[in-house]
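Missing here: one protein chain of the complex. Every other protein chain is in place.
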Amino acid sequence: MIVEWVIRALGIIAVLSALVAITRRNPIYSAVFLGLNFLCLGGIFTFYVSPFVGAVQIIVYAGAILVLFVLAIMILNLRDEDLGPSRRTVVKFFAVIAAIGVVWLIITITAGFVPPGREAGTISAAQVGRALLEAHVVAFEVISVLLITAVVGAVVLAKKRMEV
Amino acid sequence: MEDAMLRLILLFPLAGFLFNAFLGKRAGERVVSWVGPASIFFSFATGVYFMSQLAGLGEHGYIRDVIFTWIASGEVSIPFSIVFDHLSGWMVLVVTGVGFLIHVYSIGYMHGDKGYYRYFAYLNLFVFMMLVLVLGSNLLLMFLGWEGVGLCSYLLIGFWFTEEERARAGMKAFIVNRIGDLGFILGIATLLWGSAVVSHPTVEFSQLQAVVPRLPEWVVLAATLLLFVGATGKSAQIPLYVWLPDAMAGPTPVSALIHAATMVTAGVYMVARMNFAYSAAPLAMDVVAGVGVATAFFAATMGLVATDIKKVLAYSTVSQLGYMFVGVGVGAYAGGMFHLTTHAFFKALLFLGAGSVIHGMSGEQDIRKMGGLKDKMPWTYRVFLIEGLALAGIPPFAGFFSKDEILFKAFASGHKLIWAVGIAAAFMTAFYTFRLIFLVFYNTPRYDESVHPHESPPVMIIPMAILAVLSFIGGFVLGFPHHSLIEAFMEGVFRHGVEIHGASGLEMGLMFLSTIVAVAGWAVAYRMYVVDTTLPEKIAQRFKAAYALLFNRYWVDEIYDTLFVKTYLGISDGIMRYIVDDVIIEGFLNTAARTSLGTGRQLRKLQTGDVQAYGFAMLAGVLLVLAYIVWRWAT
Amino acid sequence: MKLLTLLIMFPLVVSLIIMLVPRRYEGDVKFVAFVAAVIELILSLRLWYGIPEKGYAFVEQVAWVPAYGINYYLGVDGVSILLIILTTFLTTIAILASFKSIFLYEKEYYIAFLVLESAIIGSFSALNLVLFYIFWEMMLIPMVLIIGVWGSGNRIYAAVKFFLFTLVGSLLMLLALIYLGKLSLAQLGRVSFDLDDLLRLGIPVGVGKWLFAAFALAFAIKVPMFPVHTWLPDAHTEAPTAGSIILAGVLLKVGAYGFFRYGVPVYPDAAGALRWTFLILGLIAISYGAMLALVQKDLKRLIAYSSVSHMGFVVVGLFSSNQQAVDGAVMQMINHGLSTGALFLLVGMIYDRRHTRLIKDFGGLAAAIPLYSAAFVIVGLSSIGLPGLNGFIGEVLVVLGAFREHYLAGVFTAIGALLAASYMLWAIKRVFFGPITHDENRNLRDMSVREWVCVIPLIVLIVYLGLFPGRVLKIMKPATKHYLELAEFERTNWMAEHLKGIRFPAEESPHEHGGEGE
Partner (left out) sequence: MFGELIILSAVLFAVGAVGFLTRRNAFVVLMSLELMLNAANVVFVAASKQWGGPEGLASVLIVIAIAAAEAAVALAALLALFRVVGTEKIDEWRALRG
């Protein structure tokens, strides 16, 4: 039972950190709180079903992507951001309304829906590995291609305009 | 009786046309002047030969020659076949005879003209087309000749096409003829499908003769009236006569041949050929007679004041044609044909005479600028006098007998009013004929010194002399009352005709009366134009309005022009520019094009370039889908 | 041997060969094209001796896409033979006529013509609806190129307009065609577009009307019929001489042929129901075309509007219920092809010399160039239907046929012939007669030998067909009779009805049915 309470706590922290992340004026602070959010989710995954995936989440998201963000922000050494003209409030208001609407709709749709099948225990890394490399090997290969192109793309984009 | 030689009558003028048209330019004037008249003469000779053959065949005899099947579609089959019977034989002789004389005359008249070969080519083509019209054994073949003749008159009127006026006159003649032909083709259609119901679709004259009595009244009436519309177009009767006065723009021999002797009589010939149909529809007969006498009177009035020598003769032709239609209209078909023949003689002669006057006066046509040519051109004067007497209807000349025949038959068959109007017209005819003679040949010359009239060369005088003899003896030889050769000759063809017999005493009385009227006309003209030349001015002043009305030909041309030509042009122009092509159809297309362009431009504004706006649109989309699922799932 | 396939493929092969000719020798490509056209003409004359008494001749049938019932099914009957020969004849003359007037992209020009010719022959001989549709579309592309590339003035506008008009029509036809496939699947168990299968389909009247309307619109745009004709004047004024000859001479006939082969026979009852609307549209086209022709300033536009009027005769003929009218319609198609083709040829000649088509720029040409004027007057008279020349035969048969249909129809058709005389004669007067107003006209040179070679065969045919149409009428007889049997128009004969009740006057002795006629 403790596990459920831990997961619920981590969930709440995740939501709060996400809220703080999107409201900070200074991008570095929002990056840090985003990192916290990733950690909480990693925790949820490990306690809930698969420590392997939780670890991957923490390593890749918190470790790699977040660092990338922080790096980019520091390269551009941005000042604090003024929160901009009022014109945005109208859009903000509608965006919030729309977001709340989506949440409410999802909840009503999934309320009381208990999926069939029995609840599994923790799923080991081997099982995940076998699923990836046997059943969905095609997806696995495609992802590798995607990653390569992303790397090349990033290098080309960020390169200074040298006369070639 | 079948005889394949009959087609020679047609082939000669056709050969003449082809030779002149294609080889004429190289062959030179000499050869052309031989080939042209020769082809007509040979045709005339074959005509005489066949006439002798015909005499042996009795009243209903005819010579037929089926050359080939022209149009065959479904059950309608129209052969290209020619029939030489009493009526068409007579017409062939008239056409080729007068035609030949006029061809000879033209050698002199057209001497030295650049388009000499072209002139003779058209003239030969005209005679060919006229013969097709006359000899054709069915209405459609007659229609072929009908329009072919119209074409030749178009070409010949506009012969000197370099002058704007003459080209316009040619076009006007052809279009007015076409209006008439519209009625003609509809008449053919009525008869064709009428006979289809009764027996089998045909327009052959022989078969129509049997079919028409079996057709109901209104079909025959409709057909005959429609055909008569065609006749008014071709023979220049009341509604469609406007083209004839302008047709004088053509060379004079053309006016003599086409607009006096042959083409314009086609309408009379058609009515005579369809006598069985017309006698089956008495109302149509009355219409024909009525229009005829109205035209006769109306044209005669215009003739009184015309100043151009050829215009006077043109109105006189229209008026005499009116008489012929009165003749056939009252059922005196033989009388009508008789007047047609004599008219061919003396009217052609009048035109040739006028031609030689114009030739002598080197192109001057206004009679007010002529005078005293009696001694300058003696032969022309003598010939002109003879035919003047014939036209006016002074006995013993031809005109008297034929015109009197018609008036007598009109009176005897009960058309009293028609007879009265006819007599009045006869008086006017006599008056304007002698007015013309006195103005041209008598008292002091009114032309200026530069002009020195000279007598025409013999090649023109001889044919005129022959025609003068014909118009002198023609009268009593062909149609002496009670034993007229022409009536007996055409008895077979007109067996359906209405038999009119009047007491001979009545006939003598009427003849005497019309002589007095003619002499009165001569006296009045003599008094006004020889004795006291100021009289015409005084009368013109006193009856100013009447004079203006007549002089401007009742403004008929102007009325037609504004009423039909301008409005028709206006409508077409209106349609073209405003209503349909530019506004409705094009407009519809352009608006369709513009609207699609407009909507495209509006939609472009949606792409604001703001990434978050796109994000918002996507979110809104998700929202809607989810809402739909909830709504769908909730119900 | 497969004559029809040969006829269709031969021009394509030659155009391939022309494609290989390097730019340097572009000058003598026109001779190759001309020789090919002449050979094609001789081949097509072979058709003249195989005229079927019943059904089709030179039939070729090869399964192409059997699953969808599309097979390469060719065959010709009397009418299509005449139209094919007209096509090859006019193409030969068109190519000969463009020797001296086309100097830009000559290779592509002659390729376009040869492809156009094979497409037209294909559409006249196709007996499978889809094959017909393919050739129908294939015709469009070269024609648009001819107008768009070698035209004059705002040719792009004219080409685009022509293309859009025809395309819209044929797309609707495509839809109807697909629905027809569905129907044939439902009724025959398999999808088949062969004409003889389509004729067996029992098409319900309700939907049949819509299908026929779609087909009819496509054909009506091509004919062109009254409301949808505005592309024709633009296309003609901007097309080069040879383009106009083929466009007016043959392309318009494909539209009318469409009605004759796939329009009315496939939807007999729908056509029967809509018959009077098309008759009236045809009548309007006749007088409307004539009226507008009267006020045109440009000679080519005048001839274009006169084509609208003449094709109005064809439509009236096709939708009347008697043999004479249909014969007249087919005759009018051929005559119109000859006389309008000749007219465009002649106008093209003075356009090459004076580079203007406006009537007011001419005047008194007869004095300057007599032979040319004589040719123009003869052709002009044939186009207004002077008896003795070819135009008359078609017109008189349609007038008689329409009159039998209803006397008003007869009257309006005859009025059309009268209006025709007015605009043509007025145009001839303004262009040829009267004094020479512009001195450029004074020293125009008369027709060269090459131009004479183009014109003489046309004039000879015009005069020959005018006097001896018997041969041609006999050829088309089985085809037109077959068309009437399929069309099942109710045989109205207003005269018969009127005469039924009335007792005739005294019965004459049975009239001697003498040996007249044949």
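Annotations
Going in written order, the chains are labelled A, B and C, and every chain counts its residues from 1.
Definition applied: contacts are C-beta pairs under 8 Å (C-beta built on N, C-alpha and C of every residue); 3 or more make two chains touch, one makes a residue touch a chain.
Worth saying up front: this structure is predicted, and the values here are computed from it rather than measured.
Within the entire complex, contacts from the absent chain reach the displayed chains A, B. Touching the chain that is not shown, out of B:Gly56, B:Gly112 or B:Gly609: B:Gly609 (per the contact rule at the top). Summarising the interface, chain B meets the missing chain with residues 604-612, 615-616, 619. Touching the omitted chain from chain A are residues 4, 7-8, 11, 14-15, 18-19, 21-22, 24, 27, 30-31, 34, 37-38, 41, 44-45, 48-50, 52-53, 56-57, 60-61, 64-65, 68-69, 72-73, 75-76, 78, 81, 83-84, 88, 91-92, 95-96, 98-100, 102-103, 106-107, 110-115, 117-120, 123, 127-128, 130-132, 135-136, 139-140, 143, 146-147, 149-151, 153-158.
Here is the rule we go by: only the chains that are shown with their structure count from here on.
For the pair chain A and chain C, the distance between mean C-alpha positions equals 73 Å.
If you average the Cα atoms of chain B and of chain C, the two centres end up 36 Å apart.
Those residues of chain C that touch chain B in the shared complex are 161, 227, 230, 288, 291-292, 294-296, 322-324, 327-328, 364, 366-367, 381, 386-388, 392-393, 396-397, 399-400, 403-404, 407, 410-411, 414-415, 417-418, 421-422, 425-426, 428-429, 432-436, 467-470, 473-474, 477, 481, 493, 495-496, 498-499, 502, 504-508, 511-512, 514, 516-518. Residues 612-613, 616, 619-620, 622-623, 626-627, 629-630, 633 of chain B are the ones that touch chain A when the two sit in their complex. Within the complex formed with chain C, the residues of chain B that make contact are 66, 68-77, 79-81, 137, 140, 143-144, 146-148, 151, 154, 158, 161-164, 167-168, 170-171, 174-175, 178-179, 181-182, 185-186, 188-190, 192-194, 196-199, 202, 204, 206-207, 210-211, 213-216, 219, 568-569, 571-573, 575-576, 580-581, 585-586, 589.
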